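In this view, the complex is presented without one of its protein chains, the others remaining in place.
Chain IDs A and B follow the sequence of writing; residue 1 opens each chain.
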Amino acid sequence: MPVFTISGMILRSLFGRPATRMYPAVRRDDLKGSRGHIEIAIDDCVFCGLCQRKCPTEALAVDRNAKLWEINRLRCISCNCCCEVCPKKCLSMAGGYSAAVSSPAEAEKHHA
Amino acid sequence: MIEFQDLRETTPERLLGEVQEMRNSGYRLVQIGATRTEGFEINYSFDRNLAFVNLKIRLADNDQVIPSITDVYWSAFLYENELHDLFGLQIRNINIDYQGNFYKVTRPAAFAERPVVAPRPKRTVKPAADTEDREK
Partner (left out) sequence: MTKRTIIPFGPQHPVLPEPIHLDLVVEDETVVEAIPSIGFIHRGLEKLVEKRDFQEFVYVAERICGICSFIHGMTYCHGVEQLMKIEVPARAHYLRTVWSELSRIHSHLLWLGLTADAFGFESLFMHSWRLREKVLDIIEATTGGRVIFGSCKIGGVRRDIENAELKAIAARLQDYAKEYKELGDVFLNDLTVKRRLCGVGTLSGADALQLGAVGPMLRASGVAQDMRLLKYAAYGEIAFAPITASEGDSYARCAVRIGEIFQSVDIIRQCSEKIPAGAIETKVVGFPDGEFYARTEQPRGEVIYYVKANGTKNLERLRVRTPTFANIPAMLKVMPGIQLADVPVLVLTIDPCISCTER
């Protein structure tokens, strides 16, 4: 019976450590620089609306009079454009995916 | 830095003759695409050893029937069926003709409609305020 070329790989995976992890009990640390979700330091925001204009998926809405900044998490693609154009640098990308929701979300609101 | 692109114009009558010349000179078909301008423009692109040649024909309307080049290049039937389904262009003698069922689109010839630049929809924010200028 011929020895298959893949025998080395098979034996190593049979007797070695598994290549997978037991998610969700064991989570992977986020790599530095991974895209996650957008966070805002609402006290620094001047509600200029630049982030809303630049967002390619129209996930942001800003109301200057009501001092309201809201984001629709399901539309956000974590592209980082809003963080780059914010003149006050109050937007940042934090790690971790946005949580799953069970119905089409209302926008997440932040008041100053 | 990038290669010189030979963009030529031709007419639907001279199209088959020029495509046959391309084939005889050893060019391969790269793509066939259409653009909706005032009328239509159809681009036939060819390549040989990284040298790029493009033949463009202009049509006033998509009623005009143009000949298929599938006799010369067998693989052109995919592009020509796509042009028919998306732009409504009439092409006769395609060797494998899906007769409008290539892409099962709900709106036939959707790409032949003029582009409508719709204003960005206003996002409703409570309380409704008209102070934000949301149109770019």
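Here is the rule we go by: a contact is a pair of C-beta atoms (placed from the backbone, for glycine too) under 8 Å apart; a residue touches a chain by one contact, two chains touch by 3 or more.
Everything numeric here is computed off the predicted structure, so don't read it as measured data.
Across B:T11, B:S25 or B:S75, the single residue that touches the chain missing here is B:S75. Within the full complex, the residue among A:G33, A:P87 or A:P104 touching the omitted chain is A:G33.
Hidden from this view is one chain, which touches chain B at 1-3, 5, 7, 23, 26, 28-31, 33-37, 43, 45, 49-50, 52, 54, 73-75, 77-78, 96, 102-105, 110-111, 115-118, 136. As for the chain not pictured, it touches chain A at residues 2, 4-6, 8-10, 13, 19, 31-35, 56-57, 77-80, 84, 93.
The definition used in the following text is that only the chains that are shown with their structure count from here on.
Centroid to centroid, with C-alpha atoms defining each point, chain A and chain B lie 38 Å apart.
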